[in-house]
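Structure below; questions to follow.
A single protein chain has been removed from this complex, and every other one stays in its place.
Letters A and B mark the chains as written, and numbering starts fresh at 1 in each.
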Amino acid sequence: MVTWSGLLSNAAPKLFQIFAVLAIFFGIYAAAFAYGARIKGKSQSKIALVIFLVPALILAMTGLGIPAIQTIMESFKNADSSKWVGFKNYAVAFQDPEIVRTFINTFAWVIISPVIVTALGLTLATMLNKMKREALAKTLIFMPMAISFVGGSLIWKFVYGYNDPGTPQTGLVGQILTWLHIDPPHLLLWSPWNNGLLMIVYIWGFTGFAMVILSAAIKGIPAEIEEAAQLDGATGIKMFRTITVPMVRNTIIVVLTTAMVGTLKLFDVIHTMTGGNFKTDVLSNRMFDENFVYLNYGRGASLAVLIFLGVIPITYYNIRSLRAERKR
Amino acid sequence: MKKSIKLTVVASIVALSATMFSATSAKAADCGDYSQFGKLSGQTVKIFAGIRDPEATVMTKIFAHFTACTGIKIAYEGTDQFETLLPVRVKGGNAPDIAIIPQPGLVATMVATGKAVPVSAKVLANINKYYNPAWKSFTTVDGKVYGAPFGASSKSLVWYSPAQFKKLGVTIPTTWAQMDAIAAKFKAAGVTPWCAGIESGAATGWPSTDWIEEMALRELGPDKYNMWWQGKLKFSSPEMQGVMAKVQAWVGTQAQVGNLQSVATRKFQDAGVPGLKDGTCGMLQQASFYSSMFPAGTTFGADKDANAFYLPPTNTKFGNPIEGAGEFPVAFNSNVATQRVTDYLSSPVYATERAKAGGWTSANSGVPLSAYTDPVLKVVAQSLQAKKGAIVFDASDLMPTAVNGAFWKEMTKFYAEGKSMKDVAAAIDANW
Partner (left out) sequence: MSTVIDAPKKVKKIKAVKSHGSDRAFTSPIASAVVTVIAVLWTIPTFGLFVTAFRPNEDIRSTGWWTVFLHPKFTWDNFHAVLFAGGGSIGSQGMIPFAVNSLAITIPAVVLSVGFGLMAAYALAWIPFRFSDHIFYGLFALQGVPLQLSLLPLLTFFATGVKLFGVTIIPSLHIVGTLASVWLPHVMFGMPLVIYLIHNFVAALPREIMEAARVDGANHFEVFRRIVLPLSIPALASIAIFQFLWIWNDLLVALVFAGGTDDVAPLTLHLANLSGNLGSHWENVAPAAIFSIIIPLIVFLSLQRFFVRGLLAGSVK
């Protein structure tokens, strides 16, 4: 049975740990700042770099950089990493029709869904700005982000779930079609459109991110600029095009690239909704399967490297856009 | 935890004062069976498995009894990500003391890491004494045994509604032909003869691998069955193609199971519920654990809400072979405490207590059949306990993981995309 004392005795040590780690963190940094501030002259920048940047770099390298290098090496080894096999894993990846399909699907995901998410997020952020009940609408649109994929998969089962015509429907789409006297189709088997249906799940979950980030940027547009434009007669769509979009262009690029990298690594939606069946598999889910289901580490690593390579054009696009933005 | 403290107190009181005989002394006397596991204080054994609630709660309550009597604490951790996590943890140097592994294939993988430890002499003695010799072979790698079966289930079952059978005027079939006749009667009455659903998240398709296995066992016999999962008999071989064609005729047509695509998207949990009761489908081939899928309050037995019968043989050549499944506790060190726990898990002491709690069967013949209250499970336990007769393990769980994965994915394609059995076979064979 749940008792207050039980809950308290359980929670106290954990709450203390939270407090302790934060105290240590801030304590160390207060000391580091005090020390760094005493250093004058040229070495000040160097000390500042060490205190500001080096910890983050060490963390990123330990958690991602070094494992990435290990992964690249493993991608040239066999299933249990005991033998070098050269480019064999890559050759398999480009020949296996199943894996080739994951390339096509992943490509479609990376091109289509980030654009929709960003456009929708921007539209909502603009429309909601200064609107009545802004907070309520934002909370509702944001809410899917707060739901873990375990709950999310259950939610979407009640939307896309299939039941034979004539039996009680448990999926909302099937029910609506039944009401319209249309026999419900097998939505998740409906290739290639089932990829689109899965994208809807992702868009549902991720639009809140785009909206919140873009909304913060829109609210950062200085009031004077907006007022000046309004005096000039700019309103509605024109205002959106000439003021909002240019002023938050940087943030739009950030949201778009974040969503692109996110969809490139997309895993949860596919894993919980179809498990990669029905021609919906994507690179990241396949990588997971190779690694953890088939226990073929070499092939899993080669797919991870391909995902990593997919980020390079996005990085390049990002560098170019941000540079262009700086020149404006 | 509280219970264990109470038990220790009770035990010491009884020891101190012989006059304190009361109802509680019966509980203290329970430790009699546990004395063989000795006493050891200050030790905790970590067990990691895929067993979750409500089963996990029942299990840990019984572990508490063990702790109360022996002093060895058991920290249990269960997750649905077990198969994903175990290799990561073991390779990462964070192996549990004991992992309860449901696939012999994964046991072999763990042995290959060099971290798994063969069973103790005592566990081996238990296996030899209480189990059909087939069970030992499932975890034998290079002549060494790595685990004794823990829970076991029979896959060779068909679930049905006694009320629907009565309406049709049929009784439990003992041959495949009789079962086909019942299916035909269902069909004539406008009922889909077979309930089927193979959706299971990332493992979608596995129930359909069981159908192939059951048919292979019945048509080809245990020896060829073993050759098959060892990769010596290909899926594309004429023998296996014959088997797959028979499966297609049985549960692979619109007339037998309804819309095939619906089979691919229907959750396996929902395959027979509420279909069997409602009379929308007639029979469901599924393992004994399906009993937990029925709504709370469902009664089991020949004249009750639901019942199950043994999936009959297709011919008389191989008797009544059984396809079983089970879990194997594998130790990752040979500490005294770990060994005592594995001793305990392989003994009839744990199995009897667990069987009495219901919803669980063991292949341990040291468990009296009276421990099983559920009539369906009693029959299952009896067949699993049999020292003679062919018991084979779920073939897909014995195959290399890559082949197993391809097996269920390709079978899903048979239902979802209409891929032919021949193409399915070729695609699976490519993974050897």
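By definition in this document, a residue touches a chain if its C-beta (ideal position, glycine included) is under 8 Å from a C-beta of that chain, and two chains touch if they have at least 3 such contacts.
Bear in mind that the values here come from a model prediction, so they are computed numbers and not experimental data.
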| item | value |
| --- | --- |
| Given A:A37, A:V115 or A:I182, the one touching the chain that is not displayed | A:A37 |
| Omitted-chain contact residue, chosen from A:A91, A:I104 or A:I237 | A:I237 |
| Options A:V100, A:V115 or A:A216, residue touching the unrepresented chain | A:A216 |
| Residues from subunit B at the interface with the omitted partner, ascending | 48, 50-61, 75-81, 85, 88-89, 91-94, 200-201, 267, 269-270, 273-274, 289, 292-293, 295-296 |
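Here is the rule we use: only the chains that are shown with their structure count from here on.
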| item | value |
| --- | --- |
| Subunit A and subunit B, separation of their C-alpha mean positions in angstrom | 39 |
| Partner subunit A, residues of subunit B touching it in the complex | 83-84, 87-88, 109, 112, 201-205, 258-259, 261-262, 264-266, 280, 401-402, 405, 409, 412-413, 416-417 |
| Parts of subunit A lying in touch with subunit B, wherever the complex brings them together | 79-80, 153, 162, 164, 167, 186, 188-189, 191, 271-272, 274-279, 289, 292-296 |
